[in-house]
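One chain of protein is taken out of this complex; the other chains stay put.
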Amino acid sequence: MGDIFTNFFAGIVPLEAYMVVSLIMFFSGVYGFLSRKSLLMILISIELILNSIDINFAVFNRYLYPENMEGFFFALFTIAISACETAVAIAIVINIYRNLGHVEVDSLNELQEPAEVAENTEVSK
Amino acid sequence: MQYTLLILILPLLSFVVLGLMDTKWKPKVAGTIGTTVLGIVTLLSYYTAWMYFSSADISGTYQEIIPFQAEWLRFTDSLHINLGILLDPISVMMLVVISTVSLMVHIYSLGYMKGEKGFERYYAFLSLFTFSMLGLVLATNIFQMYIFWELVGVSSYLLIGFYYTKPEAVAASKKAFIVTRFADLFFLIGILFLSFYTKTFDFGILTSGDASVFASTAGVSFMGISVMSWAMALIFIGGAGKSAMFPLHIWLPDAMEGPTPVSALIHAATMVVAGVYLVARLFPVYVLYTPDVLHGIAYVGAFTSLFAAVIACVQTDIKRVLAFSTISQIGFMMVALGVSKMGGEEGLGYMAGMFHLFTHAMFKALLFLGAGSIIHAVHSNEMSKMGGLRKYMPFTHWTFLIACLAIAGIPPFSGFFSKDEILTAVFNFNPYFGALMTFTAGLTAFYMFRLYYNIFWGKEHKHAHTPHESPFAMLFPLIFLATVTVFAGWAIPFGNFVSSDGVAFHSELDMTTATISVVVALLSIALATVFYMKDSKTPAKLATTFSGLHKAASHRFYVDEVYMFITKKVIFNNISTPIAWFDRHVIDATMNGFANVTQWTSRRIKGFQSGEVQQYAFVILLGAIMIAALVIFV
Partner (left out) sequence: MAQQIIFYILALIIAVFSVMAVTSGRLIRSATYLLFVLLATAGLYLLLGYTYLFAVQTAVYAGGIMVLFIFAILLTQKPGDRITPESLKQRTLAIVLSIVGALFCGVIIFSNIKKVYALVEQTEIDTKHIGMTLMGTGKFQYMLAFEAVSILLLACIVGAIMIARKRS
């Protein structure tokens, strides 16, 4: 009975397995992006998406082009850029929280506040 | 001769200016401008007539002069609609008539319409009417005449409905317009037939007597009647509508709802003779190519004449009596034209008809203006509210009497000469016809003097305030027209000016006919005097004896009721209502459907720009998957 165990786990990890993992992570991120109300949840979903892409790059690099380093460096830069983007996004979220009192994305569907309160207001109510 | 263009343009300018300035100017200014312009036009017309009639050439024929012609629309090389001015004997005669009567009406209205609301609008419309009528008579081609024909109809509509707050006036103006418009449909069809076969609209070509113009109509016929007869008969129907021939006469009595000077101008002297003018203008065509239609015209005219005369005998509203009298007299003119032939003595009917048009315009306008004077004094149209007015209104009385004598055909007034020549022409055509027309002439004298006695003699009615004579503005036209009526008969040798073929001829008075007609007229006047001069029971007794006839006549022989029945029960219910339903529920529904679909679609599309980020992301992802699928698998 132990043979089944050993036979199953013989050999290398197949490429498809890594792809499946990143697929699940990606589409979880998509689901979260499309259906969650809170802005921060949406940001978390974006992080998931970006991470799945990183795994893809690293795996392709390791399995298909072992002597090159492109995928590695792409993943590296992606991590850096993702950090920047998250920082700015969170700054915006804080700003929205200050103005509206909550961070639900449903109320953010107009480009400008209807009354002329937009130019002169500041901080939260 | 280029100044003749001014005759047309000045009233048009006056209309535009008075119409635009409306109440911004004081009424007096508007009245003065209107009257002055008309005065200038009248002087120009007289000058034109003088120049034209003193320019006969050697054989005594008056040439057709066309001082102005401009091409407006071109259909083919030979078929085009021009706008131009045509001067020939009858158009110059009409110029004189129209401008004189219009000027008198303008002066009269200064007094009659004083203080009325809409005074300026009234003068603007009068100018419009004068312009349209002048354009009609000066038309060089039949289509131009049709254009001005319609314009005249519009002016009449505007003027009859002048008191637009009164429902009867509004209804009357609508009736007038619709009945004449209905007749004009046939007129248009006739024009189209005629111009299709002759390839021209121009009067000069049509009436030139050149047979080749009508060559293509030979052998073409429909239902056994040749196409020329159809065309000319249809054209006559248009004329009959405007001239109130039976059965298209129903609008004229109702048109008396307009102000009295308007009745004098339009419905006595000028517009209603447009039909007669049309027949006279196309007379060469009628007499040479469709003599049957011409005789038909004579019969229609005779019947209308008798019909209207009978009704006039029992009317109690003085304006209605005058309206039916007008219908009757126009019938006379149509008969005169209908029995006439071409050339010299044979063309007596033509000359007599035109002469009667001239004299009738003068004395009928006088009668209407006098009636206006009476109405102004008594504030009512009904004969029962009048009586013994000769004490209070001497000028009106004498001028009215002169006009009544003229219309009855008593020498030496103008009516005698013209009516006598008509009767001579009719007797030459057919003696029984002549007898009928003489009887109608007798009826004419009878009802006119019935009118006269009921107004000026007899028992006085109690008035709220004593009637007084009219102001000078209203009296001057009466006196002027009365003078014309007295002198025009024997002072103007009409045959020298107007005749069927343009050659001047001298007509002698036929003593037999003259004696018979004068005797008949005097007898009728005597009868009227016996009945109406003093209060007498005889009319009432006669009314009860012939109660059926009397009742039918006072209801105008129920012709209006027949029309109302046909329009309401037949046309409205069976034709108009289904069409209206279709329009509202099918056509409008389709249009509304388009709008509704557009609105629904736009509401749906609006949702694409909702501003919700997640929706945008959804659509982007969906689009990406679809494009990828397309590219990879297709």
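For the reader, a short list of remarks on this structure follows.
For clarity, chains are labelled A and B in written order, and residue numbers in each chain start from 1.
We take it that contacts are C-beta pairs under 8 Å (C-beta built on N, C-alpha and C of every residue); 3 or more make two chains touch, one makes a residue touch a chain.
Just so it is clear, the structure is predicted and the values come from calculations on it, not from any experiment.
Taking the complete complex into account, residues 614, 618, 621-622, 625, 628-629, 632 of chain B touch the chain not shown.
Residue-level contact of chain A with the missing chain is found at 6, 9-13, 15-21, 23-32, 34-38, 40-41, 43-45, 47-48, 51, 54-55, 58-59, 62-64, 66, 68-70, 72-73, 75-77, 79-88, 90-95, 97, 102-104, 122-123.
As a working rule, only the chains that are shown with their structure count from here on.
Contact residues on chain B toward chain A in their complex (touch as defined above): 610-614, 617-618, 621. Residues 30, 33-35, 42, 105-106, 108-111 of chain A are the ones touching chain B in the complex.
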